[in-house]
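Below, a portion of the complex is reproduced, with chain positions unchanged.
Chains here go by letter, A and B, matching the order in which they are written, and residues are numbered from 1 within each.
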Amino acid sequence: MLPLGLPDTVREALLAPLVDHHCDAVRRDELSRAQYELLIGGGVPAPPGTTHFDTPVGVAVRRWCAPVLDLPPHAPPAVYLARRAELGAAEANGRLLRAAGVAAFLVDTGTEDDDLLPAAEMGRQGGAAADEIVRVEQVEHDVAEMAASAADYLEGLAEELAARAAGAVGLSTVAGHLHGLDFDAARPSRGSVIAAAGRRLADPKEPPVDPVTLRHLLWTAVDVARERGLPLQLHAGAGPDAGHAAPHRTDPALLTGFLRALQPAGVPVILLHCYPFHRQAAHLAAAYPHVHVDVGRALTRTGAGAWRVVDELLELAPFHKQLFGSGCSGVAETAHLGAVAFRRALGRALKERLEEGEWSAADAARVAYMVGSGNARRVYRL
Amino acid sequence: MLPLGLPDTVREALLAPLVDHHCDAVRRDELSRAQYELLIGGGVPAPPGTTHFDTPVGVAVRRWCAPVLDLPPHAPPAVYLARRAELGAAEANGRLLRAAGVAAFLVDTGTEDDDLLPAAEMGRQGGAAADEIVRVEQVEHDVAEMAASAADYLEGLAEELAARAAGAVGLSTVAGHLHGLDFDAARPSRGSVIAAAGRRLADPKEPPVDPVTLRHLLWTAVDVARERGLPLQLHAGAGPDAGHAAPHRTDPALLTGFLRALQPAGVPVILLHCYPFHRQAAHLAAAYPHVHVDVGRALTRTGAGAWRVVDELLELAPFHKQLFGSGCSGVAETAHLGAVAFRRALGRALKERLEEGEWSAADAARVAYMVGSGNARRVYRL
């Protein structure tokens, strides 16, 4: 899997168990081809005459996941899906999750769905520890559905976030997908929050998109994170779902004001995914002590192209600020693919730095451990 | 021309005739050095003491076009231009267009100029079929010059677009260059359109830059495209002309709202050029079923650097959504250079994927056919 010619110490560091600091839950039910394509294709069907297997992630599934299911690399889509069905979802998921070589999954519990593998089960099947990242918009949604009044909603929000955070290792927000990251950085005024809560309760079944509601939610999450010493994950970069905010509104640079406002709180922040703005994210991680970065889901989405994304992050981001996260989502394949892409991409970047005489092998091995697991253990206090 | 070591099937696929789905017309008259430099240099003279041959495209002309005119690679500019003059424009154009190895040129008839090769002639000289892409701003300009009143203008616009589209395989718009892509996505109100038409007719010789006029034009084009089953090409990315909209206003991500509004119409969209925002364009092509992408003119403009641009597009864009277009413009050299850069760049990307074990040779050959011609045949119903 790794490039040839790497020193043994670097190979060992790259193959050591990872901490996957951000993954979404994956489906545990049997999937039809149409369902499977939707899950690897960002939620929209491929146009007539085409298939989502003709994408970077589709090719990567056939290359790297087929062998895990006892097939030769590059097995055709139909063969792959038939074998997956033959093994059954439980066996396929278990094999793929274990193949990822992960010591701990930090699972974002953003979507409630009985067809999704719960975090603990994901750990069990993957032979790994599992911890929870609380998606604040999910908590907000639960509170909004139950609240009888704006006051009820606001009180419930703070209480429920604190309660859920008690069992978690971090919080996450998808405000960037729902609204964009171009929101006002300041904590909203009490008056505006109460007014927004009233509007919010008029349609509690929808996800929150009002910027005042989202800002209040974010700042409440910051309060909880600070009290509990938890980091806050911020989804950034172009969301794979066509309903998400337009790409240019998800540039993490738009968060600069919020990151500055947050700095005194001492809450570590991790910018997730970030593609194609990962260079901007790297800059923020270099400029602000509390800011960290991953390229998450881009590892899987870009497939054979992931090496450049990882290499571009290495251009500027401090090595103690980069984390591995698979950004796994939908199908267990993505957990494996994220880990494969990360190890191969970092291996290629390190090999080049060694061959060019830019780095020592000792540094290369050390950085591989840091990014693969050490930084996450420090930031999440695992 | 292609990288060594590619499997025969992949070589054959890369060398197969291309469909150049977007080219502008090229000059057919004899050109002085000053004229030639203007045409390869974006329309502005090089500063004193410098030459536009000291650019990526200038070096590429000497490298890849000199042999087509029987000169050694890297011939000096003066030698190249002398040989070109010696052969005469007609012979040079014919050689260069045929060297491109193109089965069909889809020619954007955006500029009316007797010194430009008409589409049919471009096909004849290039040994290829030729079809027309109707530039909607050109139609608008013709209508505006003839219209006696706002009502006349609006009626004429719809009629003339429909009439011109009847003989074409697609429509194109340069609204992104004239105004920027940061326009309101919605179809403008009838009242605002009539008011804008009045303003427009006060100065019909200028290109349209008013956003209401442009939005009305775009939506009228969408109506025509839907009725006739034609795709719509949208120029995006930094235009080479210094008078074009500022680069940050040409990011195709700014089109997200318009693309969403357009989706129900079932009109295929192709984002053209896109550099340096091709990663954003790739994301849009991945997220929306009707959106396609090329890097067009960037193939020629970036010369030896085109491989990275093509490779970055491959990071995220579905393989059934990428099209080859030379973005050819001004001189016939650019048609050849676009084809050379495309074949070399895609060859390099595929070779790397094969050597890294990421792709199979069968997939590589198939994708080369898709991007080189198959996708265009499907989208344009050729």
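The rule is simple: a contact is a pair of C-beta atoms (placed from the backbone, for glycine too) under 8 Å apart; a residue touches a chain by one contact, two chains touch by 3 or more.
The structure displayed is predicted, hence computed values, not measured ones.
Peer 1: In total, how many chains does the complex have, if 2 are shown?
Peer 2: 3
Everything that follows uses one rule, which is that only the chains that are shown with their structure count from here on.
Peer 1: When the C-alpha atoms of subunit A and subunit B are each averaged to a single point, how far apart are the two points in Å?
Peer 2: That pair's centroid distance is 36 Å.
Peer 1: Which residues of subunit A touch subunit B in their complex?
Peer 2: 41-42, 44-47, 49-52, 54-56, 59-60, 63, 73-74, 238, 240-242, 244, 246-248, 275-276, 301-306, 308-309
Peer 1: Within their complex, state which residues of subunit B touch subunit A.
Peer 2: Residues of subunit B touching subunit A: 251, 253-254, 256-257, 260, 279-280, 283-284, 286-290, 311-312, 314-316, 318-321, 352-353, 356-360, 362-363, 367, 370, 378.
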